[in-house]
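Yeah, one chain of the complex is gone here, protein chain that is, but the others are all in their spots.
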Amino acid sequence: MRKLFSGLNQIAAGLGIALSVAAAPAIATDLTFFYPVAVGGPVTKIVDDMAAAFEKEHPGIRIKPVYSGSYQDTITKVLTANKGGDAPHVSVLLSTDMYTLIDEDAIVPFDELARSDEDRAWMQGFFPGFMKNSQTGGKTWGIPFQRSTVVMYWNKDLFKAAGLDPERPPQNWQELVDYGRKLTQRDASGKVTTWGVQVPSSGFPYWLFQTFTTQAGVELMNAAGTQTYFDKPEVIEALQYWVDLSRKHGVHPQGVVEWGTTPKDFFERKAAIIYTTTGNLTNIRNNAGFDFGVAMLPAGKQRGTPTGGGNFHIFKRATAEEREAAMKFVKWMTAPQRAAEWAIATGYVAVSPAAWETETMKKYVADFPAPTVARDQLQYAVAELSTHENQRVTKALNDGLQAALTGTKTPAQAMQDAQREAERILRAYR
Amino acid sequence: MTAHPLGNGGRLAAIHGWLLLLPAAVLLAAFTHYPAVATFWHSLFTTPRGNRPARFIGADHYRDMLADPIFWTALQNNLVFAAGTILPSIALAMAMALWVNARIAGRGLLRLAYFTPTVLPMIAVANIWLFFYTPDYGLFDQVRGLFGLPAVNWLGSGDTALGAVIVVTVWKEAGFFMIFYLAALQQIPPELGEAAQLEGASRWQRFWRVTFPLLMPTTLFVLINATINAFRLVDHLFVMTRGGPDNATSLLLYYIYEVGFKFWDQGYAAALTMVLLSLLATVALLKFFWLERKVHYQ
Partner (left out) sequence: MSESVQLTRALVRPIASPAPSGLLADGRIDRLLNTTGAWALGILWLAPLLYAVWTAFHPSAYSTRFDLFAPLTLENFRAAWAAAPFPRYFLNTSILVATILAGQLVLGTLAAYAFARFSFPGRDIAFALVLIQLMIMPDVLVVENYRSIHALGLVDTIPAMALPYMASAFGIFLLRQTFKTIPRELEEAARIEGCGTLGILWRVYVPLAKPTYLAYALVSVSHHWNNFLWPLIVTNTVETRPLTVGLAVFAGTDQGIDWAIITAATLLASGPLLIAFLLFQRQFVQSFLRAGIR
């Protein structure tokens, strides 16, 4: 049945092309493109320029970028517009919104739009780590565009002061604790002046937590987004490690650590090692008044990090002709050369191996090798936590994590409660 | 009372009266009365999603609510928040007004200082308070550091986060309430205080016997306002805690926002709103039947 429909779709799309070819000189195809950024920043300018360059190469297509604020604003706007029948044609949205978009019947899989071998090769061209949040049920619903991972930043001066090799970051969980002990500084009264390591836990602690669970060798959810594994022993063990960093080893601040102030804590030398997004590289490069390093996260049983960031999605309500144009646009935007330029301009991780092979990128990392850390870590990357009713399931986990970190629940108790809540929410989707 | 030329209760007067009222009545009905009733109606249905339309489920949302620990936490937090904001902000507002009303050095500047929180947007100042509360190098910890006290993770610990949020709310509200006390104080004839002084009453006695009772109507009015605000002010949560850690600072309206506009479960959000409406209705009834009897103002 599904196959038949997709066949029909292809025929319809083919007809659309025939029509569009016939009508090409008369009408241009207008595409509304929602892009999640607050207007006015430098990124807006880059996107505008890219859209203009695309239009120049594709005279029949006009791109109308709409800068729709944060990711949260954008998904809200998209869902509202979708209900009202005026969704955008194409949008960049969090890769974790995939199930929500599918449940709302808002997007089409790229498989239906890819007809030539070239199209299919293009879809294969991205880092597999980034495709994990882009595919479900054997279909590809999103194309990676601005993606990130968690990495570790360390202050080389503080390493030297603690008698550590400033060029060698901790490699595994045990070393992180050992280094942390050496790096944590207390004044005469016993008050901590520098923490060894800091992993933020406000807002979206689940993302940081996924570094530990992946390193513990466990996934938090199934590929269909209908089942979570919050109460698996490895998950509890991972949480125990995070909690122990502060409560047992005393190398990490107690309670919930604010995401927003973590880079500042790093600049102020209040934390010698921080976990944060690759997207902070430019900020830290500009504001750290000391020599710093960027490294892969320390390994537990293995290395690991979740990916993050946004994918391209094409919307269902678009006509066959518009979908065709949108597909061209997405392909153009994610082509190796553009992906490289985009990564350099914004600090996101370039999404395909081919992008790293471009001259532009090679030249860039020759001077500033830090971005390659994120690329090399991708082979250990897993999908960011994403399920049906994503916000709600995520909140259940976030609440459990914060309860354990503030000491109101044991890690086991917190994760069992979170799992029970997730079960209750997801039951309807199985 | 002279008779109205259009006639008291005359038909023309009635038509004019209703016509004058009509525009406001339409908007009030559309955005206050209708939604209050519709909230109840919609709380009996599931939220439509994708291709699934809304379905009547009776009291299921309310049953879920009783079993929802976050709802209970938010309700409990909200009661603590109310208790923690109402009395302190009223007491401070009264003290501020008394000070600013007396001949105190720098009175104009002081009045300005007390009042500034009212004109600053909460969403923006919350970021500044976030700095004050930051462990180690935040303002409060820097001051505590002078006395050798250890750093406290004010917003990141379940024990202190709600208190920290309450302090910000009191800061925001007290100056606004002060204005009403100030207006009231200026209406008190000075002879009353002077008479009490002649009778040998101490300043403290004069305050409790003369000023405080005379301020009673203002106090009641401010009390009601502060109570409503306790269920309405959530802006700072968006910046400071997002309801965390582990819902320790989640208030009812914030939870309603999360359920309604982050989870897009508007049916359940409607059921939660009903709780908020009942709380406010209780306050209204208390005011009407109990307080109103004590204070005649018309």
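We just call them A and B in the order they show up, numbering each chain from 1.
Note that a residue touches a chain if its C-beta (ideal position, glycine included) is under 8 Å from a C-beta of that chain, and two chains touch if they have at least 3 such contacts.
The structure presented is a predicted model; accordingly, all values stated were derived computationally and were not measured.
Only one of B:Thr46, B:Asn225 or B:Thr249 touches the absent chain when the whole complex is considered: B:Asn225.
Within the entire complex, the positions of chain B that touch the omitted partner chain are 1-2, 4-6, 8-9, 13-18, 20-21, 23-28, 30-36, 38-39, 42, 92, 95-96, 98-106, 108-125, 127-132, 137-139, 171, 174-175, 179-180, 182-190, 192-194, 197, 202-203, 206-207, 211, 217-218, 220-222, 224-225, 228, 231-232, 234-235, 238-239, 253, 256-257, 260-261, 266, 269-270, 273, 276-277, 280-281, 283-284, 287, 295, 297-298.
As for the chain not pictured, it touches chain A at residues 38-41, 66-70, 73-74, 76-77, 80, 83-84, 259-264, 267-268, 276-277, 279-280, 282-283, 287, 289.
By our rule, only the chains that are shown with their structure count from here on.
Each chain gets a centre from the mean of its Cα atoms; for chain A and chain B, those two points are 39 Å apart. Contact residues on chain A toward chain B in their complex (touch as defined above): 72, 76, 79, 103-105, 189-193, 201-203, 253-258, 260-261, 264-265, 268, 270, 389, 391-392, 395, 398-400, 402-403, 405-409.
Across the complex, chain B meets chain A through its residues 49-51, 70, 130, 134-137, 145, 148, 150-151, 153, 155-158, 241-242, 244-248, 258, 261-265.
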